[in-house]
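Only one protein chain is missing; all other protein chains are in place.
Coming up: subunit A.
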Amino acid sequence: MVTTVQDSSAQVVRGPATTAPPPARRRRKGPASRRNDTWVAWLLVAPAVLGFGVFFAYPMLRGVYLSFTEFHILTPPVWTGLANVQQLVNDGRFWHSLGVTAYFVVLSVVLGVGVSLITAVVLHRLGVNTTVRGLMILPFLISGVVTALVWTWMLDPQLGIVNQLITWVTGEPVMFFGSGGWAVPTLAALNVWKSMGYNAVLIFAGLQTISASIYEAGRIDGASEWQMFRSLTLPLLRPILVMVVILNVISATQVFDIVQVSTKGGPADASLVLQMYIYDKAFGQFDFGYAATMSLALFLLLVTVTFTQMRMARAGESDTN
């Protein structure tokens, strides 16, 4: 920033000494176009600003307001103060769904980022071409609905191919979506299947920024592959890993479509993730006020988690440097 200011002042000073017309012309044009720019600039950003105001800022403020009301869509909202918050604190189902969501997030982020990291490193070390990486992101291209449908079919207790295999080995099928213990891990596995390739490609891009000479130096010093991975790759990859973890936490916390299509939160609320519960409250029971309170809680939770992660990441970074 400072250098550019110096540059332009130097030019102005140098200007008259060399040729007169251009600087004069530029000086005339400068402020004039700047005044023009303001109008044009506002014209250009108008659609975005309008969209921001109408479909983001206003709904957000309205969401906060609705959180403190009794609102059933057909009649106007009625201010009830902290009644919804009180209901939230005493709502066992809400806390249960929060627990289910946390369980799902931890499983799918730990497993997902772990597998993606290994895959990315393997792809990088083997020097595999773009086509293979392309195949990896195929699941990213299809919707959560399609993911849930095909896996529900493959995991079907009687006819699913996976259960055919399991029955052949153990003699008994596994009720992946039908048993309380399996439902959330199965959903997490689906989520990992869908997002793994995308994450691996992200991490792979991070690996490409690490210069090969670092590894050569490591090899000359007699480091093993594992040692190089631990003390070279991981620390250098930290910024991109932090980003991948944060992105995955944010999207896993809001998981909805694969749950809604496969288990609908069942059996017996075993996979009732928060978003599913919010949807059910709002559109199953038309309790919009309370649904808004829960989404406000989810929002505050996400903000806290994200900031904590960023802070931890930053603390770690200054540590290694």
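Everything that follows uses one rule, which is that contacts are C-beta pairs under 8 Å (C-beta built on N, C-alpha and C of every residue); 3 or more make two chains touch, one makes a residue touch a chain; residues count from 1.
As a working rule, contacts and distances are computed from a predicted model.
A.B. asks: Match the chain absent from this complex view to the correct UniProt protein name in "Carbohydrate ABC transporter permease", "Paraquat-inducible protein B", "Ubiquinone biosynthesis methyltransferase UbiE" or "Cytochrome aa3 subunit 3".
C.D. replies: UniProt lists the chain that is not shown as "Carbohydrate ABC transporter permease".
A.B. asks: Would you indicate which residue among A:126, A:169 or A:268 is in contact with the undisplayed chain?
C.D. replies: Among A:126, A:169 or A:268, only A:126 touches the chain that is not shown.
A.B. asks: If I consider the whole complex, including the chain that's not displayed, which of A:44, A:106, A:217 or A:312 touches that chain?
C.D. replies: Counting the whole complex, the residue in contact with the absent chain is A:44.
A.B. asks: Touching the left-out chain: which of A:79, A:95 or A:153?
C.D. replies: Result: among the candidates, A:153 touches the missing chain.
A.B. asks: Name, in rising order, the residues on subunit A that touch the hidden chain in the full complex.
C.D. replies: Within subunit A, the residues that touch the unshown chain are 22, 25-26, 29, 33-34, 36-38, 40-42, 44-45, 47-52, 54-56, 58-60, 62-63, 66, 73, 115, 118-119, 122-123, 125-126, 128, 130-146, 149-151, 153-154, 156, 158-161, 164-165, 168, 193, 196-198, 201-202, 204-206, 208-209, 225, 240, 243-244, 250, 253-254, 256-257, 260-261, 275, 278-279, 282-283, 288, 291-292, 295-296, 298-299, 302-303, 306.
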